[in-house]
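All protein chains but one are shown in place.
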Amino acid sequence: MPRIKVNDIELYYELSGPEGAPVLVLSNGIMMGTASWIYQKAQLEQHLRVLLYDCRGMWQSDHPDGPYSMQIHADDLAGLLDKLEIENAHIAGISYGAEVSMVFALLYPEKTKSLIVIAGVSEIHPLLRAQTYPWLLAAERGDPDLLFRASYHLNFAEKWIMDNSAFIETSADRYAQLDMKALTWLMHAFYELDITDQLSRIKAPTLIIAGEEDLIKGSKYAKIISNHIPHSEFAVIPGSGHVICLEKPGILNTLLLGFVIKNSGSA
Amino acid sequence: MPRIKVNDIELYYELSGPEGAPVLVLSNGIMMGTASWIYQKAQLEQHLRVLLYDCRGMWQSDHPDGPYSMQIHADDLAGLLDKLEIENAHIAGISYGAEVSMVFALLYPEKTKSLIVIAGVSEIHPLLRAQTYPWLLAAERGDPDLLFRASYHLNFAEKWIMDNSAFIETSADRYAQLDMKALTWLMHAFYELDITDQLSRIKAPTLIIAGEEDLIKGSKYAKIISNHIPHSEFAVIPGSGHVICLEKPGILNTLLLGFVIKNSGSA
Amino acid sequence: MPRIKVNDIELYYELSGPEGAPVLVLSNGIMMGTASWIYQKAQLEQHLRVLLYDCRGMWQSDHPDGPYSMQIHADDLAGLLDKLEIENAHIAGISYGAEVSMVFALLYPEKTKSLIVIAGVSEIHPLLRAQTYPWLLAAERGDPDLLFRASYHLNFAEKWIMDNSAFIETSADRYAQLDMKALTWLMHAFYELDITDQLSRIKAPTLIIAGEEDLIKGSKYAKIISNHIPHSEFAVIPGSGHVICLEKPGILNTLLLGFVIKNSGSA
Partner (left out) sequence: MPRIKVNDIELYYELSGPEGAPVLVLSNGIMMGTASWIYQKAQLEQHLRVLLYDCRGMWQSDHPDGPYSMQIHADDLAGLLDKLEIENAHIAGISYGAEVSMVFALLYPEKTKSLIVIAGVSEIHPLLRAQTYPWLLAAERGDPDLLFRASYHLNFAEKWIMDNSAFIETSADRYAQLDMKALTWLMHAFYELDITDQLSRIKAPTLIIAGEEDLIKGSKYAKIISNHIPHSEFAVIPGSGHVICLEKPGILNTLLLGFVIKNSGSA
């Protein structure tokens, strides 16, 4: 499992798929790891070059002291692409990773072949802050059980939870392995996000995807982003909660594959 | 402030309005007190006899050891009406109080002149259990700050929260005065609720009211109740979250007043 | 069946209920008659003085040559109240009648004790114009079958239509008795409506009611009205299409009765 030095820290990454194919970066949600993209990687690496990685503070990358910011994450990703000699790429991410991706598209337009925003927001409304604030409390207290209890029902559609109880039960164990201190830095970086007014500067082809049953970052937020990037495409996924990559991998892969191929000079 | 002996405990109550007018009972939500009905009492007591009270375990009533159940609450309310020599009444409640009211209507049909269900449920879906489970955690831990942080955004519409920040801030103080042990008994009584299949036995005139922006006990649940009580009336309140009595008192009072007068023999 | 001279024409009206009780005016929708209020009249006249009437151009009132306007209808209603020696009243109406009522409240605030807007609009969006334009075509061509075919599915919720097929079948016969020329004048008066900007001048207590399944004048329009009359109350009726008075008479009566009594000085 390769790690590479970027901006004085080491980032963990996985690069797969045919050399020469268009490169698709997939950035993680805040409590997700690269393994959360299992369904995307398996299918998309048949057609695309897929780059997974952990942001600083996440899982197998370094967890330097904070504060973090979306700009630091974007700089890290730019550094990672440079080290891997990838000139530009299709930049996708889910939730926290979607927000990193939008900031990357703003700071590094020349490296952004296209932008794909999955279950992301460009500003933080009081409800979203209130919904997620118990996560920060849990992280500050080092309480993974509370973190789990305060989050899983916001992350997945009710029906998916009922159909995937085994996965849900192991989530609590996964949360016990989280670096709670790093999670507080990630949460604070999230709470500073406020880029709606800058979105109109994004000229890259943009695709916005929202889960119809996402209780925290649903289509209300996606419409704000869509309205501020007039040329953007927009799809809503019925039956999906927040974690579209696990809940509805089939349609997400269709969207990712179609959008990347359409926007790659010579597919 | 009168208290009265019912079923070996003392219940706190407030009775106001013209003697001889139709009696309307208003049962509290789980963390509410009689003061939460301030807007209803002020206006409705001009036309109706209004009975407010605290269930066992709430505020100024006794907090005997648990377990509690909806049936025990219904028996308490029946006992209270007997002691007050009220033969029958229009039985209304919000949230927890709506659920007490439905069980009362099932157990005491002869005392139920009409039934009004405000922001209530007849069964508990996994999402609702998951949303409220952190409340139980907080109560078990005796942590009013967590209780506040895990609940206020579920109780009120986002816009109402922004427009009423002073109220919200004092909520944390109010929660510090809650009897946390009693709250766990109330929560457990709630989690045992499962009366959908019995609702068709309710013959009393029934009115169901839901807040359009209620995130925990919204119109999805109200439609279940409405479908199982075919003769029922049903209204949804736009712009209201869960605590309709505070968020939209005007339209709630219109509904309560109209329904009670319509269903009182000689108004 | 009484008719009375007002503004050089004769208007048909029905006045019932106890003398001295608060007066509630109910204005018809465009293809409705006073008989469409059958469920309201039967129940509300036990508590209120109920005034039904046909606007000029409708059924049993005179059908003078047009053009008509909402202002002319409001003047007619003011004249009718004068002739009946009713100083002021609670002014309610459905659809076309709701729009007449809003214009009346603007022109005759001193006669408006309260205002109740049922399934009404304050401005006409392209979709609403397009949806109803075939009605005008049918009226111009004197084609009641087309009028029926182009309107009934917009007027009632799909389930109500299925449950009331006998009523629907007789609608075509009723439409054959319409004065098609007068209907074109009524339609043109409707298309000129544009009062959103004036609504904030309405100081009377106001109640707005919309059917959740109303396909032509649903809650989108009601929210515009609600936003422009900040003190207004607002309820949405689940399961109801456009003709709430026939589809959901129970809850409509609750709302009318409660609102009128609440806003009558000495009920």
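Some observations on this one:
By letter and in written order, the chains are A, B and C; residue numbering begins at 1 in each of them.
We adopt the following convention: contacts are C-beta pairs under 8 Å (C-beta built on N, C-alpha and C of every residue); 3 or more make two chains touch, one makes a residue touch a chain.
Quantities reported herein were computed from a predicted structural model and do not represent experimental measurements.
For the chain that does not appear, the touching partners among the shown chains are A, C. Shown as candidates are C:G20, C:P126 or C:G265; the residue that touches the absent chain is C:P126. Considering the whole complex, the residue from A:L77, A:I168, A:L207 or A:I229 that touches the absent chain is A:L207.
For subunit A, the list of residues touching the undisplayed chain reads 43, 46-47, 207, 212, 219, 222-223, 226, 233-239, 248, 250-251, 253-259, 261-262, 267.
Subunit C meets the missing chain through residues 125-127, 130-131, 133-134, 137, 146, 149-150, 152-153, 158, 161-162, 215.
As a working rule, only the chains that are shown with their structure count from here on.
Shared contact partners of subunit A and subunit B are absent; no chain touches both. Taking CA atoms, the transformation carrying subunit A onto subunit C includes a rotation by 180°, reported to the nearest 5.
By the residue-number overlap criterion, the interface of subunit B with subunit C counts as same, with over half of its numbers used by both chains. Centre to centre, using the average C-alpha position, subunit A and subunit B are separated by 41 Å. Distance between subunit A and subunit C, defined via averaged C-alpha coordinates, is recorded as 52 Å.
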